[in-house]
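A single protein chain has been removed from this complex, and every other one stays in its place.
We call the chains A and B, going by the order they appear; numbering starts again at 1 in every chain.
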Amino acid sequence: MSTSQEISDPAQATSSAQVKWPRYLEATLGFDNHWHPAAFDHELAEGEFVAVTMLGEKVLLTRAKGEVKAIADGCAHRGVPFSKEPLCFKAGTVSCWYHGWTYDLDDGRLVDVLTSPGSPVIGKIGIKVYPVQVAQGVVFVFIGDEEPHALSEDLPPGFLDEDTHLLGIRRTVQSNWRLGVENGFDTTHIFMHRNSPWVSGNRLAFPYGFVPADRDAMQVYDENWPKGVLDRLSENYMPVFEATLDGETVLSAELTGEEKKVAAQVSVWLPGVLKVDPFPDPTLIQYEFYVPISETQHEYFQVLQRKVEGPEDVKTFEVEFEERWRDDALHGFNDDDVWAREAQQEFYGERDGWSKEQLFPPDMCIVKWRTLASERGRGVRAARVEMS
Amino acid sequence: MSTSQEISDPAQATSSAQVKWPRYLEATLGFDNHWHPAAFDHELAEGEFVAVTMLGEKVLLTRAKGEVKAIADGCAHRGVPFSKEPLCFKAGTVSCWYHGWTYDLDDGRLVDVLTSPGSPVIGKIGIKVYPVQVAQGVVFVFIGDEEPHALSEDLPPGFLDEDTHLLGIRRTVQSNWRLGVENGFDTTHIFMHRNSPWVSGNRLAFPYGFVPADRDAMQVYDENWPKGVLDRLSENYMPVFEATLDGETVLSAELTGEEKKVAAQVSVWLPGVLKVDPFPDPTLIQYEFYVPISETQHEYFQVLQRKVEGPEDVKTFEVEFEERWRDDALHGFNDDDVWAREAQQEFYGERDGWSKEQLFPPDMCIVKWRTLASERGRGVRAARVEMS
Partner (left out) sequence: MSTSQEISDPAQATSSAQVKWPRYLEATLGFDNHWHPAAFDHELAEGEFVAVTMLGEKVLLTRAKGEVKAIADGCAHRGVPFSKEPLCFKAGTVSCWYHGWTYDLDDGRLVDVLTSPGSPVIGKIGIKVYPVQVAQGVVFVFIGDEEPHALSEDLPPGFLDEDTHLLGIRRTVQSNWRLGVENGFDTTHIFMHRNSPWVSGNRLAFPYGFVPADRDAMQVYDENWPKGVLDRLSENYMPVFEATLDGETVLSAELTGEEKKVAAQVSVWLPGVLKVDPFPDPTLIQYEFYVPISETQHEYFQVLQRKVEGPEDVKTFEVEFEERWRDDALHGFNDDDVWAREAQQEFYGERDGWSKEQLFPPDMCIVKWRTLASERGRGVRAARVEMS
């Protein structure tokens, strides 16, 4: 059954969406028991606090004696978030601003109550702490109840490579996280970037779209970790440099110089990480994380990686990043994607787009991602239903 | 059973509301299978796009080769609204900004995909297009699944008269559409306009209210189309120019000149169109349309009609409209009505006003309108219940 056929009968599309990707459709708040990025390492100076929301959970990050710690951002007593006015009277602890309940950042145990010395609750109450790992300048937090897996299981191959340096930004996008992953992994949406100033000035070619040539060549890694789908753009597709309507050319892409090539590989990995190689320049790889915040928001991490041979190269990369990559590429180019995800939110969030959408052959990459995520994502996190 | 008696027993009023006007109460998003105004003709230059929401449906209007077209404002593929960045690469088509899916504006068929030449989905997928008619400078769209009826069936008598010219404005009001119709057709609400600067400066008389004299004289047209209720103000009511409290005069209206008369006729027509004749001047007729947008919003069209004998008269009318009618009458006077409808929204929208209201004899016009609409409105459009 071809993707395009599913599309022509919406009723059939609906039922097949629910049959094929049941856990993916449920995972409005992402996948549990995975590592997700929480912040950048440089945001956390000693004693600094940063509050984030990950998969619907409020998490407070801080650095104590050099190490980054993550603890539930809510006092066990009356539920207030520490982050409203985070207090630290002794390294390795956080105290609540309301009644002085004080927790150990390592195990979440209530170690003292500033307002009530010797209180019987001391030592008997605790809150959640989260496993943390810092790698390549990014702070990762393991969300879920299982024992933390190896960090490398939840990162694209190459992300942890030595002799590379990574720089990036993060920001909040007003759409569900899945619209983020699908936008990033969708090769055909390149059409919407055609007027980006970036397109003419850079050293990679930007076609209007891609026609699948050999779809079976798409590679699904679903046995070992990390698990992902790898799409070789340069092999599996024919790039479209002339857009036609009824056979008439209506758009024609600028192709300056033989050396221009499209990005060779695009891949996506559980729990929802994109890798575009190379991008936005032949010397760079771009990673993107779409961390669920709520049903209608995700935190968008954009990270660029470059091979470096020493501190000189790092310095050069840092200067370039500030001068060029941050504004022109990560914003100038990717702001279009943010806009596109937000434009989809109403359809998928309020009008059941998951069953009404009508996919076409180039969406096979999305189909394969959804299938993999639905079958192999460790734990589904559906939207919280709270009693009110 | 008199209207006032129904009122004195709210419990009885509730049940009778549901018994008498069941389809009217359901029609939170208006009546299907009717023509509704979408915009003014002059808003749509060739190639221009205007996005509107009618009866809960998102509709994209444009003009192609001189003709106004209306198409569903959402791509079949991933549901995004074209109107976020409407694209037209060839007259008679609209292309989606996301992946270049391109539709024929005449039949909604997917005619090409800019990013994927020869895609198997071409020709197999389609989206909704709407019947359009332009009359008297107004663009009408037929909303519903039936074959479109004649436009004249859904317009007040006289609206299409030759040798007349029409000018108007539209704007969004924060109330359900029914509160718009009822506010317009309610003759007694004239009380709230008593301090409008318009009242003393114009050539029509403004009483404080109307006491029903011969209620049976109200005419209900419920057999042929258009169907409506006609209330002859000058015959069926006694205008109240002195407002009293316990027999004491507390307000007394200025009546300068014998020539001042009240508007002779007020009528309302399915699917919800008001006609006040003459108004706001003995030389003018005012039409009002209250097009449902959502449960809590409607688009308010105010249109003035004048008999003209040639281009000179049209020119004179246009100059007057800009100098006087637009600001002083359609805004200065009717802004009060907008304010009143919005002040009712909470009661009817959130606190079940339909069963709690207590009507009185002058509301017989509203009762007759609700009865007609409930019995004869072609198709009820209740609020969409979407899966989330």
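The rule is simple: contacts are C-beta pairs under 8 Å (C-beta built on N, C-alpha and C of every residue); 3 or more make two chains touch, one makes a residue touch a chain.
Source: prediction; values computed, not measured.
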Residue touching the undisplayed chain, where the options are B:G56, B:P157 or B:G349: B:G349
Full-complex contact with the absent chain, from A:F49, A:Y98 or A:F241: A:Y98
Residue in contact with the excluded chain [from A:K90, A:R171 or A:K315]: A:K90
Residues belonging to chain B that touch the chain removed from view: 2, 4, 7-8, 188-192, 208-211, 240, 243-246, 248, 250-251, 339-340, 343-344, 346-353, 355-362
Interface with the unshown chain - residue positions in chain A: 74, 76-81, 84, 89-90, 93, 95, 97-100, 102, 111-121, 124-125, 386-388
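Rule of thumb we're sticking to: only the chains that are shown with their structure count from here on.
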Rotation angle (°) superposing Cα atoms of chain A on chain B, nearest 5: 120
Chain A-chain B separation of Cα centroids, rounded to whole Å: 47
